[in-house]
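Every protein chain but one is kept in place in this view of the complex.
The chains carry the letters A, B and C, assigned in the order they are written, with residues numbered from 1 in each.
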Amino acid sequence: MRPTTSTTPASLQLADAKAVLAAQPFSRLVGAQLTAFGDGRAELRVPLAEHHRQQDGVVHGGVLSYAADNVLTFAAGAAVGPAVFTAGFTISYLSPARGDELIARAEVVRAGARLVTVNAELFDQRDDDEHLCAVAQGTVARR
Amino acid sequence: MRPTTSTTPASLQLADAKAVLAAQPFSRLVGAQLTAFGDGRAELRVPLAEHHRQQDGVVHGGVLSYAADNVLTFAAGAAVGPAVFTAGFTISYLSPARGDELIARAEVVRAGARLVTVNAELFDQRDDDEHLCAVAQGTVARR
Amino acid sequence: MRPTTSTTPASLQLADAKAVLAAQPFSRLVGAQLTAFGDGRAELRVPLAEHHRQQDGVVHGGVLSYAADNVLTFAAGAAVGPAVFTAGFTISYLSPARGDELIARAEVVRAGARLVTVNAELFDQRDDDEHLCAVAQGTVARR
Partner (left out) sequence: MRPTTSTTPASLQLADAKAVLAAQPFSRLVGAQLTAFGDGRAELRVPLAEHHRQQDGVVHGGVLSYAADNVLTFAAGAAVGPAVFTAGFTISYLSPARGDELIARAEVVRAGARLVTVNAELFDQRDDDEHLCAVAQGTVARR
């Protein structure tokens, strides 16, 4: 997440963060929405469609890894401001994602002087229930 | 990578693997192409366009993580056949990806009785040079 | 964790698990103790001494990674029994560990048919307070 403009350099509000997401062409291609942002937390949602699938009909792992990457970065930005870049992350796939919507939630574990460690959980929503599909752990660096 | 049909259950050839990729709606959305497959190795290429970018103009990390996820899985399939699922992976971003094409190459490190460990490297191609953008390490399970 | 004997093949109790730990020469060298075990959870403690340190006086990262490796494996064993082996894990170091005791707690996130995903947190205990030093995410395979 590297916003080129921000009303306040040191912090991002939900509206600012939504504007950052809307300015990401790949996030528009995927159809992601930012539904919560603040206090070292972020939530992304992806309404699921045919074009998110892999050959067997479940959601492609790449959609989950995209959501993990992005929600981890937004959560870090919600803790320490926009001057961050994602160093990397680990994702473990737990069960195939299906259903109406993918929900990715991330929370900062520790915001250090140089690095921010973030955990994320990814759920699919089916029949009003959420099912855990993947967990991720990431490292975001301050610039 | 969970092909529902395969000419030989125990192995996949390049043509089969290309058919699997073509049967992934999300890979079509991203525009990925499979350019090498066999002997525990795979190569994916994504011709880069505006819709792969994040807000600052470089390729979105989610495109890289999609490519890592998929090429790791194909490389494992090239070693042990199609009856695999990806358990997870770690990706480290090294430098922003730009240029004309994203190239993801993966190689199986070890194909064990239950798990296959795979390494991947992601490059962007600019002005006929390849630049390393990310490295990944993944675990793929046999079904 | 590969116990060679177990009163019941399908499950481990705290006493069994303590016997497994006591049968690990490296865990005796490090001085680890198993203080909780069951229901997909485990807790290891390492009373800290001079020989756990690195050159600057804080606990060596290798002690933390040992504790993460072991507690993740025990938690998986507490969920699915002793017939498991650890495929790998990711550890993020958050702050230097100091003080009297290292505490590693792990909890199974998902026990699947082939793989068990586990999260762990590592704390040091100083002046009766616990401080989070590291987080880990691991994958354990069923045999």
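Criterion: a contact is a pair of C-beta atoms (placed from the backbone, for glycine too) under 8 Å apart; a residue touches a chain by one contact, two chains touch by 3 or more.
As the structure is a computational prediction, the values presented were derived from the model and not from experiment.
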item: Residue among B:27, B:65, B:90 or B:125 that touches the chain left out of view; value: B:90
item: Footprint left on subunit C by the chain that the document does not show; value: 1-4, 20, 23-30, 50-56, 59-63, 65-70, 73, 85-93, 134
item: Subunit B residues touching the omitted chain (full complex); value: 90, 92, 94-95, 109-110, 112, 117, 119, 132, 135-137, 139
item: Where the missing chain touches subunit A, by residue; value: 87-88, 90, 114-115, 117, 139, 141, 143
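Methods note: only the chains that are shown with their structure count from here on.
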item: Chain whose average C-alpha position is farthest from subunit B's own; value: C
item: Intercentroid distance (Cα basis), subunit B paired with subunit A, Å; value: 21
item: Inter-chain centre distance, subunit A versus subunit C - centres from mean C-alpha coordinates, in Å; value: 29
item: Touching two or more other chains - residues of subunit C; value: 90, 117, 139
